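Read through the structure below, which is laid out as structure tokens, and then see the notes.
What you see is the complex with one protein chain gone and the rest in place.
Let's look at chain A:
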Amino acid sequence: MTSQAHDQPAVVATAPPAPHSSMPSIGSLVRRPEVGSLIGMIAVLVFFSIFGGANFMSAGGSASWLNVASELGIIALPVGLLMIAGHLDLSVGSMIPASSMTIAIISGHYDLPIIVGILAALSLGLAVGFISGVLVIRTKVPSFVVTLATLFALAGLTLGLSIILSGSTSVALKSGPVAKLVFGDYLGGKFQVTLFWWIAIVLIVGFILNFSRFGNWILAMGGDAVSARNAGIPTDRVTIALFMSSGLCAAFVGMSQAILYNSAQVAAGQSFIFNSIIAVVIGGVLLTGGYGSVVGIVLGTLTFAIVNQGIFYTGFDANWASLIIGVLLLAAVLMNNTFRTMALTYSPRAKPRARS
């Protein structure tokens, strides 16, 4: 049989690929990883529109959850990218107060120009992200542990230095009208300007993940870091860049909060650690990496914010909000798994086979 198989000409199909239909079919829609998160968001939106009464959907009501979503979303996006690349960043929880205190101490306590405080706060975010990234790639310790360490170290450092420098755990900050307008104001008295920053970051991160080579590298690293490195991807550089971006975004939120509230506290922002992870996971990102989308992260963030704020508009006791979020998280993960499986097992309509 050996020689026979040898001389057998292999059948080569040279027909060009079938043209893609321009209309997305229902099948291709269902294959989108975001469908699960979209359904989840619509469900909670409908739920709270019914039980929250007219107030919930009013401008004021919408602003309350959109404001929460914008701050969470700015952090959830880079955290989501990190998770797609197979990493976690818990240090955002300390990064927010650290950056708030930095700008408040520099521009409030020491009265330096606000721009110095802003730059210092953002640089701190980049620096902490850089350190986390380098530690992760050098030590090979899981990023969960590394950033848990930086989370505590940074919290301690913030508290210690705040007391030494300002003698207080809470520092007032007076920023000028320009800084206020750009980073920490309410439009129409209701909507935080961070909303626009969130939209900008959504566009940037969306571009990176979907339209740049860098985005492909992130997906590949989360899928299989070793193969990704062998394929020539500078995995170390990508990892550091991603940690720096999550540090930067967390610092941005801390900085804008200080400007918005005219003060900074040492103990703020710990809630962002889990909230960002919840938003990202509800959004369909695989905790172990390799899969996820920006649209999903945005939907997950909105879902979280709606539940978090919507409860106050209902007649229910607000203590139940966490229960709802817990149940929602589990339901979302299960639904996302289902949709991911559908995407994997999808096969195109049966066609006449070219070879027997």
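Here is the rule we go by: a contact is a pair of C-beta atoms (placed from the backbone, for glycine too) under 8 Å apart; a residue touches a chain by one contact, two chains touch by 3 or more; residues count from 1.
By our rule, contacts and distances are computed from a predicted model.
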item	value
Chain not displayed: protein name in its UniProt record ("DNA-directed DNA polymerase", "sn-glycerol-3-phosphate transport system permease protein UgpA", "2-oxoglutarate ferredoxin oxidoreductase subunit beta" or "Sugar ABC transporter ATP-binding protein")	"Sugar ABC transporter ATP-binding protein"
Residue touching the undisplayed chain, where the options are A:G36, A:G93 or A:G215	A:G215
Hidden partner chain, touching residue among A:G184, A:G290 or A:G310	A:G290
Chain A residues that touch the omitted chain in the full complex	1-2, 5-6, 8, 10-18, 20, 207, 210-213, 215-217, 219-220, 223-224, 227-233, 286, 290-291, 340, 343-348, 351, 353-355
